[in-house]
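Let's look at chain A:
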Amino acid sequence: MGLRIDQVTKAFGGTIALDGVSFEVESGEIVAVLGPSGCGKSTLLAVIAGLERPDTGDVAWNGETLLGTAPYLRGFGLMFQDYALFPHMNVFENIAFGLRMMGMDKSQVNARLEEVLDLVGLHGFEKRDISTLSGGEQQRVALARSLAPRPKLLMLDEPLGSLDRTLRERLLFELGEILRNLRQTAIYVTHDQEEAFAIADRVVVMNEGKVIQVGTPQAVYAQPTSLFVARFLGLDNLIRGVARIQDGATLIDTSLGSIRVDGQFEGELTVLIRPNAARLHAEGELLLKAQLLERSFRGTICRATFLIHGERLRFEFPSDVMLEEGKTLLLSLDPKSAVQVLR
Partner candidate 1 sequence: MKRFFPLTLAVALLATGCALLEPPGPRVLTVMTHDSFSASDEVIAAFEAQYDAEIQFLKSGDTGTAVNRAILAGDNPLADVFYGVDNTFLSRALEEDIFEPYASPLLDEIPDAFKLDPENRALPVDYGDVCLNYDVAYFETHGLQPPQSLEDLLDDAYRGLLAVENPATSSPGLAFLFTTIGHFGEDRYLDFWAALVENDVLVVNDWETTYYAEFTRYGGTRPIIVSYGSSPPFEVVFAENPIDEPPTAAVIADDTCFRQIEFVGILKGTRNRRLAEAWVDFMLSTTFQEDLPLQMYVFPVNPQAQLDPIFTDYLAIPDHPAFVSPAAIAENRESWIEAWTETVLR
Partner candidate 2 sequence: MTGIKKIRLKSSGAGSRRSNLLLLLLWLGPILFLSLFFFYPLVSILRTSFARAEGGVLSPFIEVLGSASHRSVLWFTIWQALLSTLLTLIVGLPGAYLLARFKFRGRSLLQALTGIPFVMPTLVVAAAFNALLGPHGWLNLGLMELFGLAAPPIRITNTLTAILLAHIFYNTTIVLRMVGDFWSHLDPRLSGASQVLGANRWRTLWHITLPMLMPAIITAALLVFIFDFTSFGVILILGGPGFATLEVEIFYQAISLFNLPVAAALSVLQLTCNLALTMAYSRLASRLSRPLEVRPRTYTQRRLTGSTTRWMAAIIIAVLLVLLIAPLAALATRSVTRLQPERGQQEAASRGLTFDFYRQLGVNPQQSLFYVKPTTAIGISLTYAAATVVLALLLGLPASWALARDRQALVSRLLDPLLMLPLGTSAVTLGLGFVVALGELPIDLRASPLLIPIAHTLVAFPFVVRSLTPALRSIRPRLRQAAAMLGASPRRTVRHIDLPLVGRAVLVAATFAFSISLGEFGATAVISRPEYPTVPVMIYRFLSQPGAMNYGQALALSTILMLVCGGGMLAIERFRIADVGEF
């Protein structure tokens, strides 16, 4: 039960914005759609909201197609990028708009507004003009406006995009809390993996109008299935290699040496080495001589860049590990957990 997107395609002129997109959102679930700007995320929301008609494919709610249903009859909420607050209305009027459209009477509107203002912490702002609000305040108004009519599905389009970092982190936390407390079914669109991982039950990674990978945040981070996802998640220890089968096992020849992996592969491919997989012990299956080029302190962890057999690789260690720049060290890797093969 919930939302089902089925093979949705949408083109504008010559450019294809959505190319056979399919995924589902279960009731009460928060799904993050993650991808670089221009990947079709906003178009996807417009299609779900009914503001755009897909060229082919279907959008269904609880098993019933929505294609013939006008946006205002779908009962969804959409929080726009930059909020799209009505400039000619004050805070109260903006938030009450959807309620009035539902035909609520005055006392019902007032009561619901109390609740929503409570939820987003905007008491006392009712009469304020939109243009006098700060970015964070506008964001709350926009959230309140889309939550007020109790949408069956709430869509948020880069809701924290234009805010500063500290505000973003605080609001992200609050937003997650609000959505979870309400058991709100939601689609959260962002280009920021941290936001996506922090708020979502599941993540849909998109690129160039296509869905690349779907899974829980942990699964996607642990098992990126493509080069694009790996790069997008900031996993950049990527080296080229050639796979061959020897004695029933797969060996990949790389500049680091031959690495034994599970599964059957053959031919040229790319190998991802996880940044947190290196140990400073001189024992293990794969031992590498590494020259420490540079290190940077990142709070609880420390990131170090090494030159290993001509490749620049980055690894993370707990901050208390002592590393001296310029020194050559011996690193050990366990191929089973440290190495992943990408196509």
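Candidate entries met the following condition: all candidates are chains of the complex that A comes from, given by their letters.
Of note:
Convention: a residue touches a chain if its C-beta (ideal position, glycine included) is under 8 Å from a C-beta of that chain, and two chains touch if they have at least 3 such contacts; residues count from 1.
Fair warning: this is a prediction, and the values are worked out from it, not measured in the lab.
The listed chains 1 or 2 are all part of this complex, yet only 2 touches chain A. Here chain A touches candidate 2 in the complex through residues 12-13, 46, 49-51, 53, 70-78, 80, 82, 84, 86-88, 97-98, 101-102, 128, 131-132, 145-146, 149, going by the rule given at the top.
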